[in-house]
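Let me give you the structure first, and then I'll get to my questions.
For this depiction, one protein chain was excluded, whereas all remaining protein chains were kept in their positions.
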Amino acid sequence: MADTDTALDAFRADIAQWIETSCPASLRNRPMGEDTMVWGGRRWQFKNDAQKDWLEAAIARGMTAPRWPTEYGGAGLSRAQEKIYREEMERLSAPPPLESFGLWMLGPALLAFGNEEQKMQHLPPITRGEIRWCQGYSEPGAGSDLANVQTRAEDMGDHYLVNGQKIWTSYADQADWIFALVRTDRDAPKHLGISFLLMDMDTPGITTRPIQLISGKSPFCETFFDNVRVPKENLVGTVNKGWDIAKYLLTHEREMIGGGARGLLGGRALGQVLGDLEGAMDDPVIRAEAMACEVNSLAFAMTMERYKDRAEAGQGVGNASAMLKYYGTELNKRRYELLMSAGGSEVLEWDGPHGALAPEWLRTKANSIEGGTSEVMLDIIAKRVLELPSR
Amino acid sequence: MADTDTALDAFRADIAQWIETSCPASLRNRPMGEDTMVWGGRRWQFKNDAQKDWLEAAIARGMTAPRWPTEYGGAGLSRAQEKIYREEMERLSAPPPLESFGLWMLGPALLAFGNEEQKMQHLPPITRGEIRWCQGYSEPGAGSDLANVQTRAEDMGDHYLVNGQKIWTSYADQADWIFALVRTDRDAPKHLGISFLLMDMDTPGITTRPIQLISGKSPFCETFFDNVRVPKENLVGTVNKGWDIAKYLLTHEREMIGGGARGLLGGRALGQVLGDLEGAMDDPVIRAEAMACEVNSLAFAMTMERYKDRAEAGQGVGNASAMLKYYGTELNKRRYELLMSAGGSEVLEWDGPHGALAPEWLRTKANSIEGGTSEVMLDIIAKRVLELPSR
Amino acid sequence: MTSLLETEDEVMLRDAAHGFVTDSAPVSKLRASRDAGRAFDPALWAEMAQMGWTGVLVPEDCGGADMGHRAAGILAEEMGRTLAASPFLSTAVVAATTLRGVATDRARDALGKIAGGDLIYALAVDEGRKHAPDATAMQAERSGNGFRLSGVKTFVADGASADRVLVLARTAGAAGDAQGLTLFDIDAARAGLTRDRLDTVDARDHARLTFDTVEATGDDVLGEVNNGMAILQSGLRAGQAAMAAELLGVAGGAYAMTVGYLKERRQFDRTIGSFQSLQHRAAHLWAEIEVTASAIANAGRVLDETPDQAQLAVSLAKARAAQTADLAVREGVQMHGGIGMTDAYDIGFYMKRARVGTEWLGDYGYHAAQVAAARGF
Partner (left out) sequence: MTSLLETEDEVMLRDAAHGFVTDSAPVSKLRASRDAGRAFDPALWAEMAQMGWTGVLVPEDCGGADMGHRAAGILAEEMGRTLAASPFLSTAVVAATTLRGVATDRARDALGKIAGGDLIYALAVDEGRKHAPDATAMQAERSGNGFRLSGVKTFVADGASADRVLVLARTAGAAGDAQGLTLFDIDAARAGLTRDRLDTVDARDHARLTFDTVEATGDDVLGEVNNGMAILQSGLRAGQAAMAAELLGVAGGAYAMTVGYLKERRQFDRTIGSFQSLQHRAAHLWAEIEVTASAIANAGRVLDETPDQAQLAVSLAKARAAQTADLAVREGVQMHGGIGMTDAYDIGFYMKRARVGTEWLGDYGYHAAQVAAARGF
């Protein structure tokens, strides 16, 4: 079916009707939070029946993965159709039926780099929320230098033997499978010799430990691999070429994190929030900073829109995603600094009269570190976008 | 005479008495400006007799160069006496009897590195305002890399033959002599092979051309050397070791420029100046920025005081002078940006109802470039003060 | 709302404008005009008319191209990139937008002449050092069927060059009242009107206009007496958005010149663009320009599609553009080092134009406050 205007109008009416019918009213118009999110996985417990009903309806129509081909459990929508779907979801205030690193990260990687067996094995369970994935990139001591992978996978003929340690693996303690970067050639230059490997978290030798942050509890874990035997068919793409897949996925991740600054504070103007703090705006320092944050936030929201339009128009975003990540996270930190300053002594408690603002504030400090630090983003912009020389 | 408290009190009374008697009332309590400055030199014209009287009185007592030895025309004061002299000059609002790059730069260099003949030849005329000096360091294309000296001085046996070009030579068109860095060994590593040479500006082959700045006319010139014959005795210190002298003098220059931010606006609070611009302070953006500038300016003034106390106590300032230069010039630029913003359309003319604020504003942009850019200052701090590694 | 991406037509317009200003109005042209004491080159203005730029906001049935505010922004941005000097903003944007809100034959006639490049307009609104239409104190006293205007207007862009002047004057109330203002359209040669060109740092035409009992007829009134802002508002917003676009161009031009310099200039045996601290600052500047570009595109879109709700979008654009141009020229001069301080080099011209453009029709603080007000604080 071609995307004629008539066809798209019909699609819009149909999908809106489906959302209205399938997404229970109790789920709609609720602020996003851990309670409203459905992550799926072997050990998943729904918070209520409505979540389960909505997920099942979405699975039936392939709408957990709108653009994936139908044979892998997706809905096979065109880019234009997917845009309409998102617009209608937003208009009707329906939450995503399923959140998942499988949908956001692994799926696109497998679609681009996986073989047919891997796609058939892994994609449908992701769309059905049966398997929850986590990501194993960072390692202790590597920091921003993601290619500095020390976790090694030794080729033992019929399997790989994995030893090493990952850090910052979000929700590793609740995930069923992990996709990880491992070193398969220790003699090759750093960016070569890396492979992209899938591992069942139930494999003997894999253990996890949660990380406590300065902001308190976190979804992050350390994940340890101690003589873990992994079938060779779990390697995605070409051996020693895993860095290509990693780079492909980093772009996705950057856009996700940078966008975080947009939807904050429930869409309310920062100044309105501050206005609730009686008298805070009388201070010219706070007022001037609130004006600056509001101006920058609105302009950044338009930039997200412009880049989304660009992506939807089939023009690549590419390395400019580093800018979105940099700008969005730095701005978000600045907004929270302002809120803390305006809140004064009322927001210094872990959980005070204005809620858990202090831990949120501390948590924003990680935004400009995780998924590539601001410094790495600026390096990328300088070298790849501005094409500044290295000598 | 030892600096006992009694002796110093007597000195203070004596020097105050001398200033009162010798410095004509018409020179005192006047705002500093080109009109009030006495630079001396062969072509110097006094603006009035009072300037001449004051200079002659100062020469007679050696007070144009208070700390230089009396045999070179100085007053031979101790550090403590000089401090008292400056305090009394400030208290009595007396202007310096003589300004001169000879006093500030060449003199200290000759005292530290010159031989006896050079001191006797050059220092007394400097103290008497007979010879006006300029400084020839920078070259076109060298920029911050001052050691990148291309002007060459060829050893011709009985003289040096100088060819090349200098830039940013302040008042070169009015100076009688120049002290310059020249390359005497082209094969040596960059920082070696440089020598410190004195040249009479009347020597055949030396020409100058003024530089127009974005802020309008400037004291800066380009200076050209075309087969200039310079006597070999005009070389200061050891041949090929001129960079040591240059480094010694750069520290002096930095402190001079960084200090500029302190005495601005006639000591009036920035906010008071802004208050004269009716309504400007109602804008929270201007008000918040004025508060920040005022806080930083006061703290910087105290820092200048602290470092001056440190120098007077015989503790070195050393590389920390890079911080004073960096902080003072960046702050001064920020203050002028604020003034331009507060002045709005009334200060956009080259010479408008509030005076020549616009050219002053443009001129401040050079503060963080001349005498070592802010970037070079930060490099110096990072490497020499913080001792951060280079690899 | 339509996409923030440029359409094919807009991309073509930008390419054409870019080519034209690069070839016909490089910075050297502004320098030559300045050295000649001339605010702009009339031949350049005539060429802009021939290309239809002067009619970018003039209705087609008045002889214009009616391309809309996004297109006007694209032209202004490209002019900003090379500091092309002309009365484009005051005439083709502010006056054209204001006049098309008036349904008189005289206004239609003026629009036709604007499109043809035959009439230069200036806007005389501000009297103090900051943009503040409500603060208008200038009196327009009733005199028979007409009015007599007395007072002083300042910072009138193209005021010395203009053939006609749009003047905001008070027919009721006192300085500070939002009401009681009337907009006049007056021949610049009228008796009693003295024009003094100010020697502003950007070498453009900004003038002080002194009105000494200047006679105006009822026909000279645009819109209603005592309600002039209803007519002028659209022109002001259009001018603010276009100046924001020009400032984006100024930022982009300064940025391009600076990054070019970073790639060429060698010091300490390295290209200075290889120094990481400069790389990061240049990258940050680029990010600011990208974000501002979105606000500019949005302002044009909103002016074209929902002009009655445009103040937030326009003020957002001008606030961002002012800050971004300021950053771009400061970084530009500093990164150029000593050479950037010389009049012989072009970067200083960008700094001067940025400062003046920032002030015209409302500075950062003015527009940031408008954004705050529109967002409920």
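Which chain is which? They are A, B and C, in the order written, and residues in each are numbered from 1.
Following the convention adopted for this analysis, a residue touches a chain if its C-beta (ideal position, glycine included) is under 8 Å from a C-beta of that chain, and two chains touch if they have at least 3 such contacts.
Computed from a predicted model, the values in this text were never measured in an experiment.
Chemist: Wait, the hidden chain, what does it touch out of the ones we have here?
Modeler: Looking at the entire complex, the absent chain's contacts are A, B, C.
Chemist: From the list A:53, A:130 or A:375, pick the residue that touches the absent chain.
Modeler: A:375
Chemist: For the chain that's not shown, point to the residue among B:274, B:340 or B:362 touching it.
Modeler: Looking across B:274, B:340 or B:362, the contact with the absent chain belongs to B:274.
Chemist: Touching the hidden chain in the full complex, which residues of chain B are there? Just list them.
Modeler: 269, 271-272, 274-275, 281, 287-288, 290-292, 294-296, 298-300, 302-303, 305-306, 309-310, 313, 315, 320, 323, 326-327, 375, 377-379, 381-383, 385-391
Chemist: Hey, which chain A residues sit against the chain that's not shown?
Modeler: 138, 142-145, 148, 167-168, 211-216, 277, 279-280, 283-286, 333, 337, 340-341, 343-352, 358, 362, 365-366, 368-370, 373-375, 378
Chemist: Which parts of chain C face the unshown chain closely enough to count as touching?
Modeler: Contact residues on chain C toward the absent chain are 275-277, 279-280.
Heads up, the rule we're going with is that only the chains that are shown with their structure count from here on.
Chemist: Nearest whole angstrom, what separates the Cα centre of chain A from the Cα centre of chain C?
Modeler: It comes to 42 Å between the two C-alpha centres.
Chemist: Which chain A residues reach two or more other chains?
Modeler: Touching at least two other chains: 287, 291.
Chemist: Could you list the positions in chain C whose residues touch two or more of the other chains?
Modeler: Correct list: 368-369.
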